[in-house]
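Left out: one protein chain. Kept in place: all the others.
Presenting chain A:
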């Protein structure tokens, strides 16, 4: 849940990196332009969510799904995003499938070694912590940027 207004901001460091990658090398992006794009991105998320939700409601579904988001893009006149988004979705599904297969493989390995179960569990937990730490680092970067 969003408890503070800054919870609705996206990390500046990530936004800046995306902008820099999109523009030719050496283009200077003013600080004001960066924060404006960041705000615009948050508004875009809200707008897309609201449009997607309309499609879900039309379909009498309570949960937003991928097709709702794709329909929302067309409605918002961002048709140009639809094809790359479908590709990203395919990539995501492949990744999930790969993860599933990997964990199934792990299970098989577990069956072979009965006492390795606990080790695997703790390894999984370590991964989760790593992801959280990554996000924290992103936020720290953001704060550093603000200080500058």
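We adopt the following convention: contacts are C-beta pairs under 8 Å (C-beta built on N, C-alpha and C of every residue); 3 or more make two chains touch, one makes a residue touch a chain; residues count from 1.
Operating definition for what follows: contacts and distances are computed from a predicted model.
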**Request:** One chain of this complex is missing from the view, so tell me which of "Chromatin accessibility complex protein 1", "GPI ethanolamine phosphate transferase 3, catalytic subunit", "Ubiquinone biosynthesis O-methyltransferase, mitochondrial" or "E2 ubiquitin-conjugating enzyme" is its UniProt name.
**Result:** "Chromatin accessibility complex protein 1"
**Prompt:** At which residues does chain A meet the chain that is not included here?
**Reply:** 1-2, 7-11, 14-15, 17-19, 21-24, 26-30, 32-33, 36-37, 39-50, 52-53, 62-66, 68-70, 73, 76-78, 80-81, 84-85, 88-89, 91-93, 95, 135, 138
